[in-house]
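Apart from one protein chain that is not included, each protein chain of the complex appears where it belongs.
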Amino acid sequence: MARAVTTQRKIVATAAAWIIGLAIFFPILWTVLTSFKTEAQAIADPPVWFGFDWTLENYSVVQERSNYFRFLMNSVIIAVGSTVLGLLIAIPSAWSMAFVPGKRTKDVLMWMLSTKMLPAVGVLFPIVLIARFLDLYDTHILLIVVLMLMNLPIIIWMLYTYFKEIPVDILEAARMDGASLRSEIIYVLTPMALPGIASTMLLNIILAWNEAFWTLNLTTTKAAPLTAFIASYSSPEGLFYAKLSAASTMAIAPILIMGWFSQKQLVRGLTFGAVK
Amino acid sequence: MTCTLRALLGATALSAIGGIAAAETLTIATVNNGDMIRMQGLTEDFTAKTGHEVEWVTLEENVLRQRVTTDISTKGGQFDIMTIGMYETPIWGAQDWLVPLDDLSAEYDVDDILPAMRGGLSVDGTLYAAPFYGESSMVMYRTDLMEAAGMEMPEAPTWDEIKAAAEAMTDKDNEVYGICLRGKAGWGENMAFLTAMSNSFGARWFDEDWNPQFDSEAWKTTLDFYLDLMNNYGPPGAANNGFNENLALFQQGKCGMWIDATVAASFVTNPNDSTVADQVGFALAPDTGKGPRGNWLWAWALAIPAGSQKVDAAKEFIEWATSKEYIELVAENEGWANVPPGARTSLYENPEYQKVPFAKMTLDSINSANPTQPTVDPVPYVGVQFAAIPEFAGFATQVGQEFSAALAGQQSADDALAKAQDLVNEEMEAAGYK
Partner (left out) sequence: MATQHSRAAARLMNAPAVFVLLVWMLIPLCMTIYFSFMDYRPLRGVADCCVGFENYERFVTSSSFLSSVGTTLLMVGGILAITVIGGVLLALLLDQPIWGQGIVRILVIAPFFVMPTVSALVWKNMFMNPVNGLFAYLWKFFGATPIDWLSELPLFSIIWIVSWQWLPFATLILLTAVQSLSSEQLEAAEMDGASALSRFYYIILPHLGRAITVVILIQTIFLLSIFAEIFVTTNGAFGTRTLTYLVYQRVLESQNIGLGSAGGILAVILANIVAIFLMRIVGKNLDN
């Protein structure tokens, strides 16, 4: 009896979850489908679902107009670069605050988070002037540093809450055994912290990849990432849905695929200390 | 050792001298319109002729304006050539932010540029940007619907005649709307149209002491007439229709008339995209007998920001892209209907181009616009559908939002005008005009 109820409940839950999941995913699916249509089919009334002549024409038009791979490389360099740099600075910081908390630790943490409150548009001019002064306009390093700083508070916070979950007793036991600070970090802490670091890294790559204000305003050609690529595909004259879809698909595909493969990692650490 | 050093130095000096004629890489910011994208496709011709490479930064219009304005006002120096409009050119030229184009070669034939375009892109007689293409606005109408209504469109209609025609053609049950006009908020969207329209009603943005004039009778008449037309004979949701949306509606046969950019003519008469390609007639933008017609004047032009390190190569590119030869190159590859229009007199004298049905009306429209005296009363600004002052884009967009909200039925015309008057007043005081 109990079993029957459970199965019935499972069917209902499954159906509901799948319907909602597909509904949430639908805009992405529709974009990908449209990218394989001709412009006329893209606005056909009634809409066509799968029964159209699949074409790669939009992709070749987009590739011909703009060199996709250069934008892609820039996106990868900037996202990965800012993440690595951010982790290098954030890990020691979060570690020290989590394991050697002082009176001020919480205030420091909150202050760090509050630096994210500066609206980007408000400081555009100062940043542009500084970039010009340092002759760093349109360089990878500028974007890496700016995006790192944008996301640093979030990284530190995420790592901090993750490190806090590591039981201090273990560290003390290691210390008793005469482990140095270095070996403490390498042999005890690192293995336990790795999942948290991995998911922090993934989240930061996603945030850096999708950042669209600084990447657009601080680059021209050499360092322009995919956000600049997409900025040339909205609302020109005439029909453009299929080409817009192709460009959109190209812009989101790499990060979407990365996200899907690593979603378990991402989910494990994405708690911000929310679970106790 | 010394020998090697000297040889090295010599080589450097040589290459420096050679550098003047050597190949450069130009960075060009441009808008993603069809004509510009076509130009990108033909860049190889330029590289083959001069050896210079070109890096394109193609952006959507709003993003482009944001990018180049920031760059020029912070002296960012990121671009060797910028695509700018007739609004920016006189402002930036007067600030000496652009390289004057006063030494273009003889074969370029600068006198061939249409006088209206040249005037709008010059400051005190010095050209600061070369027009890539130019446009005015005109009436495009459905000849078949006019015939069915038993009416005839005059070559130079009045607004009352337009209204009568709109009434006769409207058939809402069959989704045919007598008139489609811009309603989407923006200084380059609904305000371009409404400002040009207001000129023909004798309205103006400012009097000679920079007092905003939205409390004038002429503006009230303009806005009332516009709202009346759109509410009775316009398509639903018009408050969000810009150029693109109206183009789609007209191509689908849902508009009896459409008053918009002359470049639209080549789209609505193109049988590949338009269901009404062979039933389109053209007329001058309407007037009210006060003198000015309700048409605007605009050009997308190429300019070199002051401080560019590659001025010579940049000038070579501008000469190539806005030359007679470039027009022929496009005609060869894509046909005469697709060449960039509205920039050169010689194009309109070309017998091949005269066969294009909308060529004459485009030229007449461009010639009938006068940026220095746009309306009946004298004004302190230059520009037909805008006032060429730096603050205009900002507050005109806000005014556009008020008018758009009036069209959407969210407020009355009087409220919209009163709010417009207040906010422009506020901006002008802050900007120190008064």
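So that you can tell them apart, the chains are marked A and B in the order they are listed, and the count of residues begins at 1 in each.
Just so we're on the same page, contacts are C-beta pairs under 8 Å (C-beta built on N, C-alpha and C of every residue); 3 or more make two chains touch, one makes a residue touch a chain.
Everything numeric here is computed off the predicted structure, so don't read it as measured data.
Q: Out of A:Ala120, A:Leu136 or A:Ile166, which touches the unshown chain?
A: A:Ala120
Q: I'm checking contacts with the chain that's been left out. Which of A:Phe52, A:Tyr68 or A:Trp95 qualifies?
A: A:Trp95
Q: What does the interface between chain A and the hidden chain look like in terms of residue numbers?
A: Residues touching the hidden chain, for chain A, are 6, 9-10, 13-14, 16-18, 20-22, 24-25, 27-28, 30-31, 34, 43, 45-47, 89-90, 92-93, 95-97, 99-100, 102, 106, 108-110, 112-127, 129-130, 149, 152-154, 156, 175, 181, 206, 209-210, 212-213, 226-227, 230-231, 233-235, 241, 244-245, 248, 251-252, 255-256, 259-260, 263, 266-267, 270-276.
Q: If you put the missing chain back, which residues of chain B would it touch?
A: On the side of chain B, residues 62, 66, 69-70, 73-74, 91, 95, 184-186, 236-237, 239-240, 245, 248-249, 390-391, 393-395, 397-398, 400-401, 404-405, 408, 410, 419, 422-423, 426-427, 430-432 touch the unshown chain.
Basically, only the chains that are shown with their structure count from here on.
Q: For chain A and chain B, what's the span in angstrom between their mean Cα positions?
A: Each chain reduced to its C-alpha mean, chain A and chain B end up 39 Å apart.
Q: Would you pull the chain B residues touching chain A in the complex into a rising list?
A: Listed in rising order, the residues of chain B that touch chain A are 27, 32-34, 37, 40-41, 55-61, 63, 66-67, 70, 74-79, 243-244, 247, 267, 273.
Q: Which of the residues in chain A come into contact with chain B in the complex?
A: The touching residues are 64-66, 124-125, 128-129, 132, 137-138, 216-217, 220-221, 224, 228, 231-239.
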